[in-house]
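Removed from the display is one protein chain of the complex; every other protein chain stays in position.
Then we have chain A:
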Amino acid sequence: MLLLALDTSTPAVTAGLVALDETSGAVDVLAERVTINPRAHGELLTPHLKDAASTAGVALSDLDAVVCGIGPGPFTGLRAGMVTAASLAHALDIPAYPVCSLDAIAAEAGTGTPLLVATDARRREVYWARYAADGTREAGPAVSPPADIDIGGARVVGQAGAMLTDTANEPSYPTTNGLARAAASSVMARGEPEPLTPLYLRRPDAAEPGERKRVTEVSR
């Protein structure tokens, strides 16, 4: 099966083409375009996915499914990837499979040791999740100040790992390979995909107005 993998939950703008072997679940990355720029998600994602497709020598109409990281991630950039995935799925009449972006980082990091994945949530907090040595997610995704997170001997990966420990490791961002591996079992089951719902983990900042301010007797 031919998959397009997208993620905009971190400063990386990621788009890649993947061949997924439906019997073995093996993932073969055919092409990938990545730019690290937290302000360019809306600009670059579609050019990247078109470039990746042409490098891989495939037309978008050949795709069998889209795989999209749904965060957690800073809101504005995250939505670029998600609305792109939803619109492609609509236009190409193919399913779009959501993947927790932290699961994609964990899948790229591989199994064998417990993992703690951390990405930057801004405001001095991190988005994080913890994985057992076999890759099962045991805690998270959640958003917390670094001081509240118990690393507990896990290997720390992800772009905000340095906020937790000096020995943070690659990978920093969700990769095409990681996204495809994290989604592989859902894709191969060919079931109805879960809805593409972003993992915001935070409520919008908005204050309800208080009492009306008086305008008279204000010195100007």
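Keep in mind that, in the parts below, a residue touches a chain if its C-beta (ideal position, glycine included) is under 8 Å from a C-beta of that chain, and two chains touch if they have at least 3 such contacts; residues count from 1.
One rule holds in what follows: contacts and distances are computed from a predicted model.
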| item | value |
| --- | --- |
| Chain not present in the shown complex, as UniProt names it (candidates "Acyl-CoA dehydrogenase", "Beta sliding clamp", "Spermidine/purescine ABC transporter permease" or "tRNA N6-adenosine threonylcarbamoyltransferase") | "tRNA N6-adenosine threonylcarbamoyltransferase" |
| Absent-chain contact - pick from A:42, A:95, A:114 or A:135 | A:42 |
| Among A:58, A:86 or A:162, the residue in touch with the chain that has been omitted | A:86 |
| Touch list for chain A against the chain that is not drawn | 40-47, 49-50, 60-61, 75-76, 79-80, 82-92, 198, 200, 204-209, 212, 214-216 |
